[in-house]
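Shown here: the complex without one of its protein chains, the others still in place.
Naming follows writing order (A and B), and every chain is counted from residue 1.
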Amino acid sequence: MSEIELLDHPSQEIEEINEEELSYWKDAWLRLYANRPALSGLIILTFLALCAMIIPWLSGYTYYETHLELKNSPPSSTFWFGTDELGRDLFTRIWWGARISLFVGVTAALIDMVIGVFYGASAGFIGGKVDDVMMRFSDVLHSLPYLLIVILLMMIMRPGVATILIALTITGWINMARIVRGQILQIKQNDYVAAAWMLGASRWRILLRHLIPNAIGSIITTMTLTIPAAIFAEAFLSFLGLGIQAPIASWGTMASDGLPALRYYPWRLFFPAGFISITMFALNLLGDGLRDAFDPRLRI
Amino acid sequence: MKHASKNTLLEVENLHTSFSTLSKRVAAVRGVSFHLKKGETLGIVGESGSGKSAMAKSLTRLLPPVSARIDQGKVYYKGEDLLLKKEKELCKIRGKEIGMIFQDPMASLNPTMRIGEQIIEGYALHYGATSKNERKQRALDLLKQVGISEPASRFKQYPHELSGGMRQRVMIAIAMISSPSILIADEPTTSLDVTIQTQILELLKEIQQKEGMSIILITHDFSIVAGFCDRIIVMYAGEIVESATVEELFSSPKHPYTKRLLQSIPRLDAPFSQKLYSIEGSAPDLSKEIKGCPFAKRCPYAIDSCYDQRPKSYSISKSHYAACSLFDPHLKKEREKEKECLTPF
Partner (left out) sequence: MIKRYLVRKFFLLTFSLFLVATLTFFLMKAAPGDPLIQEQAVPAEIMKSMYAHFGLDQPWYVQYVKYLKELITWNLGPSFKYEGRTVNEIIREGFPVSFTLGLEAIFLSLCMGILFGTIAALKRSLWQDHVAMIIAVIGISVPNFIMATFLQYLFSMKFAILPVARWTSVAHSILPALSLSALPTAFIARLTRANMVEVLQQDYIQTARSKGLSTSQVVFKHVIKNTLLPVITYIAPLSSAILTGSFIVEKIFGIPGLGGWFVTSVTNRDYTVIMGVTIFYSTLLMITVLLIDFIYTLIDPRIQITKAKVIKE
């Protein structure tokens, strides 16, 4: 075979690039920015996160001090969100609870991501028998009713944040693993991977340089959508009395405490319930927006 | 109407169609006018992006409803402007008067519906007074006509059980069942093997001769139109640059684009070391407005006025038209002057 010669060609023959270059991330961000609902979701979340960080420091009350004479009082200028049955300021407790709920949600999602990405990428990348076995295992695990197992676990372990995290992530990673594996399988088929392979790239390089970066979009999206599921699960557990113990409160436990008092002191339920809903709403809007922003099919 | 005669079936005047994407509006069809006579086969040739598919779908308003828009123009079918008709009236024309077959027969058939049902559907719509048996019989007749063996068993099968060529035959049967006067074939052979291509084209020719139908064949492949069409229209960047009979186009192409397009078809009898020819530059961005001739930037014969004014369609013979200022008699003197200036020392 003869050597490859470089031909000289006048610049006019090379096809012009008509559009301005857009990197993958810039394109995704532009699309997200144009998506009003998603953008509002992002703004709401940022606001909530900031409040959760700052307000507990600034508030004049702590989350545990009781004012028994003022218990169960409705929202007023002294207690913006009212007080609970022990006279504690609900406004402060809401923002302490925000820290807990958000922390649990985000951490659970992160753990799910780490396990899921590792598991799914390995299965998809190695392929063949190993992939088969790994997927069978996760399928069986997935077929077990999730919430039931969680409840059982919560009952036998000591209550606390660590327990909740373990319970939430024990099967939560399967969803992420499936999505990552699907992405890897899809990307593996692309011609540019074959090209890299032919040019002599090692398997590691292909994995790190081509497969994972192109799957990051899905990973981020799935993570964003896992957080509300985790927050919901935590609130659900609290409702069953399996959540965080007093005096620390998450939104879930506060909602659960507020339920029996619904008729006469509705604010005790509505504030935590409202914040749970708003947070999940914002996260879902953002997650949807991210999914659309990273979708390669929508690229023009 | 320019070509109105008893024989003219379809007359298109100044058709403009555009699509809106996330951020901009793309003008896909930019002022197309042509006519179609009874019984003739018209070929529409162009690169991808030339607007030929969009134009074909505009004829019966088959475009995606939200993103596409016919901005202006007239499409006269048997004297009536289709673009002014209500959707309900158009539904009576689609399938019955004007049939269409598409490029990818696998994607164009409903994967969860049996072949027979899909064939009968259109017929039941336009000839509602027929009985179930009559319809089934007609479908079976058509399956036989398009060359499918064992039509009775094929009738009950699903699209994925057939091969590519057979599916395209089914598409033809679907289009033919209500005996339309015009058949629009949008790249019918592009996704098929070469041997099957020939079979499908021959089938179309056979049907046309039998039914006296007019065919509009859309393709990017010159070799297909050569043996199949009576007249050819060449499209570029949403406009018609040349139209002529088959003999005229191949023996003496006039428009610079057509000439180069024909030149870039690789020849089996060319010497091995000869470089493959390709046209310099690239097609214009259709989301921006184009003043003047769309081919000017890539054309060696372009003069200043080519960039300012869109060229008219100049007649080279009774049936041969080219939209290029090369054929403008008034500009002949200017050209000679420029040529002198450009002549090397």
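Keep this in mind: a contact is a pair of C-beta atoms (placed from the backbone, for glycine too) under 8 Å apart; a residue touches a chain by one contact, two chains touch by 3 or more.
Owing to the predicted nature of the structure, the values given are computational and were not obtained by experimental measurement.
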| task | Write down which of B:Leu9, B:Met171, B:Ile224 or B:Val241 is the residue touching the left-out chain. | result | B:Met171
| field | Residue of A:Leu50, A:Leu144, A:Ala194 or A:Leu208 in touch with the missing chain, whole complex considered | value | A:Leu144
| Which chain B residues touch the hidden chain? | 57, 60, 62, 64, 66, 87-88, 91-96, 99-100, 102, 104, 107-113, 118, 121-122, 125-126, 157-158, 160-163, 165-166, 171, 174-175, 178
| note | Residue positions on chain A contacting the omitted chain are 37, 140, 143-149, 151-153, 155-156, 228, 232, 235-236, 239-242, 255, 259, 262-263, 266, 269, 273, 276-277, 280-281, 283-285, 288
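Just so we're on the same page, only the chains that are shown with their structure count from here on.
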| message | So the centre of each chain is just the mean of its C-alpha atoms; given that, what is the distance between chain A and chain B in Å? | response | 50
